[in-house]
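Missing here: one protein chain of the complex. Every other protein chain is in place.
First chain written, first letter: the chains are A and B, and each begins at residue 1.
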Amino acid sequence: MGNLTRNLTLAAAFVVVATAVPTLGSIYIVFMANMILMYVVLAIGLDILLGRAGQFAFAHTAFFGIGIYVTSLVNIATGMPFYLTIPIGACVAGLVGALIALPATRLKHLYLGLATFAFAEVAQWVFNNWDEVTGGANGLRFQPSQTGFGEITNDLEAYPFVLAIAVFMIWITRNLELSKLGRSMEAIKESEHAATASGISVNRTKAIAFTISAVYAGVAGGMFTLFQSYVHPDVLGFDTLVLVLSMIVIGGIGTLPGVIVGVVLLGLLPEVMRGLETYQEFIYGIILIGVLMFMPRGIWGRIMSFRESMNAEKPEAKSTASPGEAP
Amino acid sequence: MWEIYLLQGLAGGLVTGSIYALIALSLVIIYKSTQVINFAGGEIVMIASYVALFILLYTGMSYWVVVPLCAISTFIIGISFERVVLTRIQGRQAPGQSVLVAMVIATVGLSYILKGIIRPIPYADEVRTLPPMMAIDPVFIGPAVISRQDIAIFGIAVFSMIALFVFFQFTPLGRALRATADNARAAALVGIPVARMRALVWGLACGLSAIAGILIAPKILMTPDMGGLIILAFAAAIIGGFTNFPGVIVGGFALGIIENIVGLTISSNAISVTPFIVIILVLLVRPQGLFGGPSEVKKV
Partner (left out) sequence: MTSPFFKLDNIDVKFGGLHAVQGLSLSAEAGKIHALIGPNGAGKSTTLNCISRFYTPTSGDIEFEGKSLLKTPAHAISGLGIARTFQNIELCMQMTALENVLVGMSAVIPKYSAFFPGKRRREIEANAIEEAEALLESFGLLSERDSLAESLDYGRQKLLDLARALASRPRLLLLDEPAAGLRNQDIAALNTLLKQLASERGITIILIEHVMQLVMGVADSITVLNFGQKIAEGTPAEIRANEDVIEAYLGKGDHAPG
């Protein structure tokens, strides 16, 4: 598939998603679409840190929560439109991300994972107990998001904005992939020595990765406030982190299409398993282990390997998966 | 007045701490041998408690039988998981960090599988507790109160740790396991079946968790989610530097005591966040843990 064909396919898919969902789907399908788009941004954020920069950091839900609370509180306090409140939430999240990046860069894998995990748990505890700000265990009720022309009062009205934000974040990610920064992140994952000798500051790149990852989570939090009306700290804990992590791993860690595939699959999983809720955990664990055992590069990785073996039969075919090519 | 708090915290903390130390040891044993962080550690403990519950309720066998049975069942779970899942993951991927990530995530998958097995069972929808091992009548240590069962728990935990030490130091199998953990390739060269050792390590660690599970179940409420207590074991292990057995044991006791004192002096609400704060503080100040060696010198 050449570049042009690929871009056309993507554009067509986008048009389908953008128009078919709101017109043909029930309100519930629109809700699912909103959720999936939000998880895409959340998952990409984690993938940037984990899959590309290779940092085993699990504080992601903390930044997600910061994005949610800051965006909704600023909205409640000032009524500013979402294109201001969401960036504010994302910036605060990014700031906190940058702050924890400083000590975090000193820690090695095991300790980094545990420290960031602990940070996320402390954050959740704060969300649960800081009643005056977050509503504590009662949760926080949002006010409708403002668009500058009016209010968003349901999933359908939120959808175009959620979609726009998701597309924007995907576009940014693509640019990041093909840039020196994206390469630097991968380089520090592959060989810190080679990176350093090549002029890449490992610590600075790690800090940037942390910050960017937190910003993505913050944006996802902002998206959350667009179509949800309420948040409870329960969704900001380890289970959500594991869910996002699974999406990345099952879909294809380190690859943009892989992450999207993972999000869509796991996002639709509860639907597929209607009526089997009690077995959901079990099936989920089986799928996770199964993919790890049989598809180490995730489902997308599997698809790519398949494609590569097809291409290998045609000697003239140029490999399409060259990440180095300019867009 | 505060001496009472301190003493109570100390006494109670030593009891729960001994269990944390035990679970932490099982985490560290696995980590030292296979570099895998076992996120399913808590769920192994949980499964052991439920298995114990079923055996006790349905067969009325005494604890003397229950403990070995549970240990054997978790032993089997541990070995099977290592042989079936982990070995395969290790073989499938190019060597490197991503293998470790995959194995760790696999343990997360295991934790969900174990939770998923227990949750649908009718017995799990109510909070349960294990029938007490023995009389719970109080014993006074100064102004502090603990139960006779607490003393038994402490005793069994400490005994297990000593048994573990003896095993690793003085038995051929224990030495072989240590050799594998230290340098797998060298161990293979002298004829130690490394793959089997790794499986054994998992089995052993899980068996240990079973004992811990049965010890802690009478003290806390049993739910399919009780595996969350693994974070306390992680905190204990981190205090100990994650690779230093005596340090980890000290960490366990320290954590139990800190937890109790926090609960008595600050609030019971703050108890749940204590281990996390401990983890963060320890790692901020000494990234290699309190008892871990000096920070690694970069070798080029």
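Please note the rule applied: contacts are C-beta pairs under 8 Å (C-beta built on N, C-alpha and C of every residue); 3 or more make two chains touch, one makes a residue touch a chain.
Keep in mind the model is a prediction, meaning the values are calculated, not measured.
In the complete assembly, the contact with the undisplayed chain comes from A:T196, out of A:T105, A:Q143, A:T196 or A:Q280. Contact residues of subunit A toward the unshown chain are 175-176, 178-184, 186-187, 190-191, 193-202, 319, 321-327.
Definition applied: only the chains that are shown with their structure count from here on.
Centre-to-centre separation of subunit A and subunit B, using mean CA positions: 33 Å. Residues 50, 54, 56, 103, 106-111, 113-115, 118-119, 121-122, 125, 129, 189, 193, 242, 245-246, 249, 253, 278-286, 288-289, 292-294, 296 of subunit A touch subunit B in their complex.
On subunit B, the positions that touch subunit A within their shared complex are 31, 37, 85, 88-89, 92-93, 97-98, 100-102, 104-106, 108-117, 119-120, 231, 234-235, 238, 242, 269, 272-273, 275-277, 279-280, 283-284, 287-289, 296, 300.
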